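Complex shown without one protein chain; remaining protein chains in place.
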Amino acid sequence: MELSRDSEPAVGPAAYAMEAEGITKSYGHLRALRGVSFQVPKGEFVTLFGKNGAGKTTFLKIAATLARPSGGRLRIHGVDIQDEPERIRRQIGFLSHSTSVYRDLTPLENLRFFSRLYGVGHTDEHINALIERIGLGRRKNDPVRAFSRGLHQRVGLARVMLHDPALLLLDEPYTGLDASAVEILNRMLDEVVAGGRTVILTTHDLELGLRASTKIHIIDRGKIVYSAARSDPGVREAYARHIRVGATK
Amino acid sequence: MANRTIGVASLLGMLTALWAVFVYAPTEATMGIVQRIFYFHVSAALMGFFAFFVVFVSSIAFLLKRDLAWDRIARCSAEIGVLFASINLATGILWAKPIWGIWWTWDARLTLQLLLWILFVSYIMLGAYIAEPMKRAALQAVFGILAFIDVPINFMAIRWWRTQHPSPVILGGEGSGLDIDMYIALIITMAAFMLLYTYLLGHRLAVERTQEEVEYFEQLVHSQ
Amino acid sequence: MRPLAALILKDIAVEMRRRESVISMMMFGLLVTVIFSFAFEPSGAERDLIAPGMLWVALTFAGVIGLNRSLAIDLDNDCLQGLLLAPVSRGSLYVGKVASNFLFMLIAELVIVPLFIIFNDLRLGGDLLWLILIVVLGTFGFAAVGTILSAISANTRMREVMLPMLQIPLTLPMIIAAVAATSLILGEDKEGFGSWMNLIIGFDIIFLIVSYLVFEYVVEE
Partner (left out) sequence: MNWLVAAYSVFFIGIFAYTLMMSRKQKDLDRRIEELRSLIKESDLHDS
């Protein structure tokens, strides 16, 4: 099931897909991010672990140019998000918990709309092929409103893959998925990584987070508190210390 | 305590204004002493305009600089602007009654001040219903800009509307030129109002800053 | 042009499925017209005096009803976030929304205005075209201002109340002009009609441009 084309993703020369330096973000007096800094080399699969409210979603939204950081700098493929947001948006795909697809429209209509919006202008056959590939062939003409969480998420993922992004940002993609949906998502992710794309995935689930990742970071109360390669033995112990012990105060 | 000195200055200014209005300025021939409402009435209107202009400028400054200090100035100035506009409307009503025996005249200037009052009360109410400071500041700034741009259009619409349905005019029409002394009295009153505006703004900003400090400490205690 | 066309076609497709916006505007416009007919029972000369005001009050509130719905379809399931992710300027998102709102309002007015003329049996004679021009320009003003205000009020707690409270004061100058122009048409002398139309056109252009420039500050986080 080849999701993304084998051509090298069209990106800038920079070595890193994403570089964050001292990113802070506060909503009123609530400081959601207190200085997050880490780099993600191209082609890497990074998992960002954190409890709910640790700042995972906020950080991903900033990286996806959806939210403006209160401080610090973030570059995607060497381009600062505040300089050329539109150019960056061509290169990233962001899937949050809500899939941002129109529930009154069918998968075909949704994908046709997003492909025109992104200006990639896929032909219907291309879109139909993508729909078949993500296993929605039978439900192609039903409004997404009637879909299960798993199917719903697949349409969301198809939306994100439409413009063949070089950097994929997935915010808690596994939440609410049944076993088969998790399995299909994992297959898609493996394919994306095989295609040379970079992935940043956030979750609070240890096993799913470790499955295909090459590097992991743990974020707690708006700061990176632990970083290591996936194979590093200290990962499970750090996870237990930061994630499972007590809720974020 | 710069604000204290401005406070004293505005007090002195107010006293000189009262002197200018009641002693220095001559009594207007046709309307008699009730015409002396004119000085405070007009000054209040002009200060209302000035306050809303400050809202317009600080709204733009906030959108460009993202600094909440501009948002604070815009919000406080809007509040004081509404205060001056309310005074202008009240004195307008109290002037129309003795002159034409009616409470409210759709005089072009009065109507414009009413529209301004409505616009900026909506501006203030908009702020009351948004929690997050940065979001509130951005949305209020946008509405502040749109509201101020509405003013010249309102001015034209009402003036033409007035020419279609003429009604008694507060200032006795364009024709009746003002006597020199009256002009001087008006200028003095305007200066006193400007001082008063600055004092009120400074004071209101101080209250706003303390309010934000309280919210900060409350959040701190809450998250203890 | 493609992203803009895509946005408008999407709004039309969703409206065809949900059928919320146009129908509610149509019904509301008719209800206001009927209420006025009962309330005033105008006849003869005084009708030409009251009719313009009645028409534009009906159109204003019908417009507000439609605009309250306009962003709801994008806020559902966080679709607005999907739009903000697209490599498209915030201004064009705004223009796309103005276009679809404008279109839906015109469709609703295709029913409201003729019925208004019939209920009040206004004799327009040759001036029907002028009336259509005023209605179209006025509706565009509502759409241009209403789209950005519905985006603003979508962020507040009292969304349904906030929109009319912001929209009506802001569009007052245009309502004054529209009512004045409409009453000129019903009357004999058309003197001053041109200046009222200029005011409406000026209003439309100014608010379209300014809203286009500041829309990004409304939708971003």
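Chains: A, B and C, in written order; residue numbering restarts at 1 for each.
As a working rule, a contact is a pair of C-beta atoms (placed from the backbone, for glycine too) under 8 Å apart; a residue touches a chain by one contact, two chains touch by 3 or more.
Just so it is clear, the structure is predicted and the values come from calculations on it, not from any experiment.
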| field | Missing chain: touched chains present in the view | value | B
| note | Among B:His41, B:Arg109 or B:Arg136, contact with the omitted chain is made only by B:His41
| query | Of the residues listed, B:Phe49, B:Trp95 or B:Phe148, which one is in contact with the missing chain? | reply | B:Trp95
| Chain not shown: contacting residue from B:Leu83, B:Ile124 or B:Ala191 | B:Leu83
| message | Touching the hidden chain in the complete assembly: which of B:Thr5, B:Gln164 or B:Thr210 does that? | response | B:Thr210
| request: Kindly note down the residues of subunit B that lie in touch with the hidden chain. | output: 33-34, 36-37, 40-41, 44, 83, 86-87, 90-91, 94-95, 97-98, 196, 200, 203-204, 206-207, 210-211, 213-214, 217-218, 220-221, 224
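Rule of thumb we're sticking to: only the chains that are shown with their structure count from here on.
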| field | Per-chain Cα centre nearest the global Cα centre, belonging to chain | value | C
| When the C-alpha atoms of subunit A and subunit B are each averaged to a single point, how far apart are the two points in Å? | 51
| query | Can you give the whole-Å distance between the Cα centres of subunit A and subunit C? | reply | 39
| task | Give me the residues of subunit B that touch two or more other chains. | result | none
| note | Touching two or more other chains in subunit C are residues 220-221
| Inside the complex, what are the residues of subunit C that reach subunit B? | 145, 148-149, 152-153, 155-158, 162, 165-166, 169-170, 172-174, 176-177, 180, 192, 195-196, 199, 202-203, 206-207, 210-211, 214, 217-218, 220-221
| remark: So, in the complex, the side of subunit B touching subunit A is made of residues 66, 131-134, 215-216, 219-220, 223
| task | Provide the residue numbers of subunit A that touch subunit C in the complex, in ascending order. | result | 61, 64-68, 86-87, 89-90, 92, 94, 96, 98-105, 109, 113-114, 116-119, 121, 143, 159
